[in-house]
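In this view, the complex is presented without one of its protein chains, the others remaining in place.
Note that the chains take the letters A and B in the order they are written out, and that residue 1 is the start of every chain.
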Amino acid sequence: MKLSSPSGRGLKIVSNTVLVIIGLCFLLPLLWLLVASFDGTANLTLKLPAPFTIDNFTSVLTPSLAFGPLWNSVVISFGCAIITIVIAVLAAYPLSRYRMRINKPFMYGILFGTCLPITAMMVPVYNLFVSLNLLDSIWGTVLFMAATSLPMAIWMMKNFMDSVPITLEEAAWTDGSSMMSTLTRIVVPLMRPGLAVVFIFVFVQAWGNFFIPFVLLLSPNNMPASVSIYQFFGQYGAVAYGKLAAFSLIYSVPVLALYVVTSRFLGGGSALAGAVKG
Amino acid sequence: MKKRIIAAIAVGVVAAAALTGCSSGGGSGSKTITIAYESYGGKQMQNYMSRIAKQFDKKYPGYTAKLVPIQAAENDYYTKLALMNKSGATAPDVLYEDTFLIKSDAAAGYLAPLDNNVKKWSDWSQFPANSRQAGEGADGKLYGIPMGTDTRALWYNKDVLKKAGISVPWQPKTWNDILDAAKKIKAAEPGVIPMNVYSGKGTGEGSTMQGFEMLLYGTQNQLTTSSGKWVAGSTGFKDSLQFIHNLYQGGLGPTAQQALDPNWGNQTPALLSQNKLGISLDGSWVSSSWGTAGVAPWSNWNSVMGQAKMPTQDGAAPGATSMSGGWTLAMGSKSKNPTAAWNFISLALNKDNSLYYATSNQNIPVRTDVASDPTYVKSNPTNAFFAGLVKITNFRPATSSYPAVSNNIQVAMESVMTGQQTPAAAQKVFDQALPQAVGGTKNVVTK
Partner (left out) sequence: MTSLTRTAVATSTTGRGGATPSRPHRARRALGRTIPLIPAIVMVAIFLLGPVIEAFYGSFTNMALTGAAAQNTTFVGFQNYVQLFQSPDFLQSVWLTILFVVGSAIIGQNVLGLALAMLMRAGNKVLTGVVGTLVITAWVVPEVVGAFCAYAFFNGGGTLNAVLSIVGLKGPDWLYVLPMVSVILANVWRGTAFSMMVYSAAITEVPEEITESAELDGASGWKRLIYITIPMIRRSISTNLMLTTLQTLSVFGLIYIMTAGGPGTASSTLPVLAYQEAFKFSQLGLGTAIAVVMLIIGAVFSVIYIRALKPEVD
């Protein structure tokens, strides 16, 4: 990997070649998923579909199998990501801008405490939800997931905020802007790429989370797709691989769409550079 | 704006859930009973439970059966059930309970004894004595009514056996007969795995139950004595390991790589259908893999596959052996309406509903009247064979220390099959680890 050509032409060729190679390495394991989803007799080896069929998709795309659970996933993941982002931006601002005595213990405390896997905490969490009467409530589950993703989100958010130059705020401060308006009008717009990363991160974590909704929800109508995917696992360990693969592809589409959208609308990095050049 | 829409929709979803009677909490009124069960892939369990719930609501006006299906892999189901059981507000009235967990869940205080209920239940006489034992707690009380079971035996591919010069139908009388057949296949058909016996940690409990225990319970020894003490140093244990050694080290089984693969269990049905595997020691449910919805659809399976009983080591009476697991319906100890809960259980397991369960769930019925019912016998060509094994079957010593012992058995099998240890050495390691797994030397006897 030689990045030395000032003209950038050689650099481009090298970069593109390396990208193609890496892309292939990431594609190969996914091939099984793609091929199995069209295979009437899918198993765990990569083979040509025999017979080639879209039955896996048609049998999976029903209200009770796919749409209901996927909708629950959307509600849970969006709810969790939005709550997390709002609270994390608020919390990150003082942590990033002021040197306070509670910064470090606060950050480390919550970060490590909440990194305890949910499996280790499930008994107390379950009891807590019983006593709060929040069991089987989607919103209770959303709030809990937001609470668990907060520490990481705050940490990331603070880091992105640190790299927003303080010079821009100084101007606002001298104009007499309040803390909140500085935050929302100046800092937040400047850290859109960071916001996008945190949002996708929290969203994907919530989207793929099996154990929290499994423990905290009861009725099948409330279950997200990460739980309902187990309908493709039968008794005695039998797995319906074809349907599982088809379902997984459908399950992945919303998140991929979200990634494409956010990277297009929020990822434009020129905002910051422009602001600094001012 | 977006937030408000989502909030509005979410409120709608919650409200809809409440209307359909799925709001939080367990038995919200004494006239409502909750039934928790594992909802597998496919709809069989769901259909069965809905059917019973409908009958229940009709037969007992004023009472409502609320279903709580739990969709998950097996260990996660046990976990969720335990969490629900721990809290009075969510403990279900009726539980779909693995026979494997009856003893430990009874010891945990989650289950209510049913001895008084079955005394007045005329159907109880249809349940054979050895199947009743599967629902008993360590205290000897009855905690679960067996719904159905499974048995294990030898599956063999007739084409592979015939090619090796073995006449079919094939019924080995001793372990040596099995190994002889495997040797003939190896000699006649290179490229075919002569015989599969699950072994090692990869296939987990399948190794212990379909593999090791099918051997051990055909010797003079078992895992525990009749008084419930764990057995160390038995000849049967060493001989069973020796069989694993002969099979794997003699090149008569799959390679260690294949057998230690955690997904091996889902590959053997396909190998049998492709004439790449001769004999497999496996469960009564295997034919479901060859159904249209299975992992290896094979319409012709019934004319190619044969079943043979697993012989005892040297043919000693009763000549063959089998192992069984299976499921029960149990009553939660925190049930506020035990009468209604029992009504549900007895309704679910009457002859008609038991027959429905056995035919739709690929289960071996426990009730003798169901096992001999023509509808059941006809629903799958292997039903009569596997149901016939219930007479000679054995159940695992399902105490709470069993999973740890099972794990140690898999470790012993693995070190023998890979040739790392001799059977005697592996047994010694097992014996040394046994006291810690079962709570001290007081629970162990050495033979």
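FYI, a residue touches a chain if its C-beta (ideal position, glycine included) is under 8 Å from a C-beta of that chain, and two chains touch if they have at least 3 such contacts.
The structure presented is a predicted model; accordingly, all values stated were derived computationally and were not measured.
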{"item": "Neighbouring displayed chains - absent chain, whole complex", "value": "A, B"}
{"item": "From B:125, B:263, B:339 or B:446, residue that would touch the chain that is not displayed", "value": "B:263"}
{"item": "Which residue of A:54, A:166 or A:261 touches the chain not shown here", "value": "A:166"}
{"item": "For chain B, residues in touch with the removed chain", "value": "75, 78-79, 82-83, 86, 101, 104-105, 107-110, 200-202, 204, 256-258, 260-263, 400, 403-404, 407, 411, 414-415, 418"}
{"item": "Contact footprint on chain A, counting only the chain that is left out", "value": "1-4, 6, 8, 11-12, 15-16, 18-20, 22-23, 25-33, 36, 44-46, 86-88, 90-91, 93-100, 102, 106, 110-117, 119-121, 123-125, 128, 143-144, 146-148, 150-152, 154-156, 159-160, 162-167, 169-170, 173-174, 179, 183, 191, 193-194, 196-197, 200-201, 204, 207-208, 210, 226, 229, 241, 244-245, 248, 251-252, 255-256, 259-260, 263, 267, 269, 272-273, 276-277"}
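Criterion: only the chains that are shown with their structure count from here on.
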{"item": "Separation of chain A from chain B, taking each centre as the mean of its C-alpha atoms, in whole Å", "value": "38"}
{"item": "In the complex, chain A residues that touch chain B", "value": "40-41, 43-44, 71-72, 75, 78-79, 82, 122-123, 126-127, 130, 133-139, 214-215, 218-223, 227-228, 230-241"}
{"item": "Touching residues on chain B, where the partner in the complex is chain A", "value": "3, 6, 9-10, 13-14, 16-17, 20, 22-25, 39-42, 68-69, 71-73, 76, 79-80, 83, 86-87, 89-90, 206, 263, 265-267, 270, 283, 285, 288-289, 293-297, 361-362"}
